[in-house]
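Sharing a structure below in structure tokens format, with a few things to ask.
Of the protein chains in this complex, all but one are displayed in their positions.
Lettered A and B in written order, each chain numbered from 1.
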Amino acid sequence: MSKKNFNIIGNPFPRHDAWDKILGETLYAEDFTLSNMLHLKILRSAHPAAKLLSIDTSHAEQLPGVEVVLTAKDVPNNETVTKFGQTHDVGGFAGFSRALADKKIRFIGEAVAIVAAIDVKTATKALKLIKVEYEPLEGVFDPEEALKDDAYKVGEEDTNLICNYKVRKGDIEKGFKQADVIVENTYRVPMVDHAYIEPESGVAWMAEDKVITIRSATQVIEHFRGIAEILGVPHNRVRVIAPMVGGGFGGKEDITVETFLALVVLKTGKPATLTYTREESLIAHSKRHAYVMKYKTGATKDGKLVAMEAELIQDAGGYIYLSPWVLLYSTVKATGPYDITHVKVDTCSVLTNNTFGSANRGFGGPQPCFAYESQLNELAKLLNMTPLDIRKKNFLHSGDALATGRVLEHAVETEATAEKALVALGKPTKSKESHIKIGQGFAASMMSYGRNNFIHDTSRSYVGVELDGTVVVRCGVQDIGCGQCSSLAQIAAEVLGVALSDVSVYYGDSALTPLAGTTTATRQLYMSGNATWKAAKVVRNNLARIAGEQLKTKPTNLVFKGNKITAPDGNSLSLDTVIKSCAGQGIELYAIEQFNAPAKDLINFKTGQGQVFSDFTFGTIAMEVAVDTETGKVDVLKIISCFDVGQCVNPLSVEGQMEGGAIYGLGYGMCEDVILNKGITMTPSLGEYILPSSMDVPKVQTITIESGGGVGPFGAKGIGEPSCVPAAAAFSNAVADAIGQRIFDLPVTPERIVRALHKI
Amino acid sequence: MKQYPIKIIVNGKSREISVTADETLLDTLRSKLDVFEVKNGCEQGDCGACTVLIEGIAVNSCLTLAIQADGKEVTTVKGIGTDENPHPLQESFHKYGASQCGFCTPGMITSAKALLDENPNPSLNEIKNGISGNFCRCTGYTKIFDAIESVTNENQS
Partner (left out) sequence: MNHKEYFKPNNTQELGQLVKEFGSKVTFIAGGTDLIPQMRDEVKSPEVFIDISEIDELLSIVEEDDVISIGAATKISEVTSSFILITHCPILVSAAEQLGNILTRNRATIGGNIANASPCSDTAPPLLTLNASLVIRDIKGEVKTQSINDFFLSYKKTALQQGELITQILIPKKSEKQCGSFVKIGQRNSAAISVVSMAMMLDMDSGHCRQAKIAMGGMAPIPIRALKTEQLLKNNTINEALIESSAHHLAQEFLPISDIRGSEEYRRHLTAVLFKRSINNSLKQQGE
């Protein structure tokens, strides 16, 4: 790849918001206070499945200090049907949801009532005074059970099936007949939590002109529409502001505290605040879906994949939320970054009375990755091939097509990422003790960036220059810690030739910043990055036209660098001089641009044929582990992450995403498990829900490939989600290598290792 | 509820406040003293977002009664360094990109300072142990290890 001549892009600058965070200055959702705020507490269901017979809030209301207690009857539009997309009307599926529980409880964390009081203590006391009459129902907690005709029905429909998809390529029976070896296994992955360090939180108030304003830790300020619908107020009377968010990972993608706050503000006119307790967060907010995955894979004796049949059953939990989209992502990625002659994929999403599943980093990508990367290694074992060799025989390359028929027209560097990762992993460490077995394993993956194409995704950004030569970006982007804002500053700085510190980014305000869409689906660099790039270029072109006249050269010959505009002959003008010149002539010193992702029709869900995504990020994670075969405990010795990121907008940020993603995924592979017993959460604290601590991880080594072949600005590809997708599979493969046995469930815990070794 | 007048020296400034016997230091700092850099992550002593130094010792402020800090020096990240005079740890966190969403950062830097005060030249394992009470969900810890490692005896003022 040719060396690019960037000044800002591609350089490891600390993010422009880094100092504030390091000095403790950043004000997150809960750090914002108003006088006389009401403090909210939510009463949650005592049962995962029950008829809600009655709620008596009278005693709670009478407690001194309680302002209001709200239940479903107090919500103007308690039941809504969301069509997924950036507005309510764009996109396919209809997801029924309730703001507050009514008629029938569908999962244990379901919100039943809202208390607003003068302080948290009073609100907590009031919760206990609310009398709720339930009739517990049998419920259903296993998605395979829930699919049966006579199963308990979670909702009001006569089926628990939410949706299903198919992918058909070729003739699967023919494929298996061609296969010399076939492996067939069932993989089970549990529900896991985002476990961001900042719990869900927000403050809301009634501003001038009756605008209900909510400042909350959210990935989607455009929920203002959904909130307005629930409140029965016009869309332009709800404003959502996203401050810096203390971690999102998809868990703050759905509405969390916002509706509760808005309802109280609407009812009382007073400001209100709500922060979930950690327990509440672990019990009641969305989770990564649990899946049951049945895979049958056939290969010829030289390792060519001729048939892959996959059945994925997704446990959606009590409400639909984003389950159909997550399932769609899983469906497209079900067979991985491989060329397979005959493919049959059937996926379905099922309601149960477990906690609801929704977006979680990777959005349905990590689950099938665990399955297909395990299958590949099982085949390799039977064929006496190395895991790398069997993959090299089957990796998709640029120009090849997925099983969905979609041709991969952009860069596909999976093979290079696998080779580099393994070189970096090196030869196995020698074990010092006979009961410690060293294992090495890796997993390759594909993960889309950008939302699905039939959403007709768009993003807008404003770039303007001030008279003193400083730059302003206004963009509705929500920053959840991945440098969403800082990237825009870098892009604007690059295009306009200023220092990073010369750019201010105003972000995340649905009233005041051009809407940039959700911070989800690894789309912000791609979408708002491109929109910002477009806008910055418009401003630059305006400045270049005037500067060119003054410097007597074509605008395209000018170089914008060091706060100057320089002509080929070496003469230059300072940026602010040109700006003032433009201002004097009434030339626009700003631009708002919209970037449109490719827009496609809905794919054919019966054959799965069609284009769903703009592009994918391909990569590999490799690990070395030391397994104590007697206790099952695993020491992770090495982690290597290698991804084609297209172009590093900021290498420091990219490395950070890759390192963080690897450990986020390691937790999924090694120790995280939201344990439910008939719908009741058994792990409602961070002492019981096991995250990797600093003492459980090695340093992650990162290797980036910059193919330039992405559709983001400067040829970048997204990395936020892709970076975590193969980690759990890599961990599992490394353990399998160590112990000579495969574990087909996640997490691969010490106990499971011990059981696999037949010691108990 | 019975109120007790106490005095906490927060980042060198004496703060007088009334607290109940059972109020936690975290609650007092955030809700009465506007010390927002000390974060509420779990209130159960699991995550470390609320880490402060009490007389130089790193503790969870959510597991300390406010009244137990009476007359004591409580240091937060704002007492460790400022914009005009950042601590070398803060310089290195900045340089190495050790902060992403930033929510764990104040607590993390506070624990790291306590570590380096006691052991100016920790090994990687000692660093891991020194921040073992602070979870980070964004960075995967690598750049935090790098940032702390880079601040050695020679570099510390």
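Rule of thumb we're sticking to: contacts are C-beta pairs under 8 Å (C-beta built on N, C-alpha and C of every residue); 3 or more make two chains touch, one makes a residue touch a chain.
Given the structure is predicted, the values throughout are model-derived calculations rather than measurements.
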Option touching the unshown chain, where B:38, B:59, B:109 or B:138 are the choices: B:59
Touching the absent chain when the full complex is considered, from A:671, A:705, A:725 or A:746: A:671
Residues of chain B in contact with the chain not shown: 1-2, 4, 20-22, 24, 43-46, 48, 51, 57-60, 62-65, 67-68, 111, 129-134
Absent chain, residues of chain A that touch it: 630-631, 633, 671, 675, 682-683, 687-688, 690-696, 749-751, 754-755, 759-760
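Note that in this section only the chains that are shown with their structure count from here on.
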Intercentroid distance (Cα basis), chain B paired with chain A, Å: 29
Touching residues on chain B, where the partner in the complex is chain A: 30, 34, 36-37, 39-44, 46-47, 49, 76-78, 81-83, 86, 90, 93-97, 99-106, 109, 124, 127-129, 131-132, 134-146
Contact footprint of chain B on chain A as seen in their complex: 12, 14-15, 17-28, 30-31, 33, 194-199, 244-249, 275, 277-279, 480-483, 652-653, 655-656, 659-664, 685-687, 691, 693-695, 697, 699-700
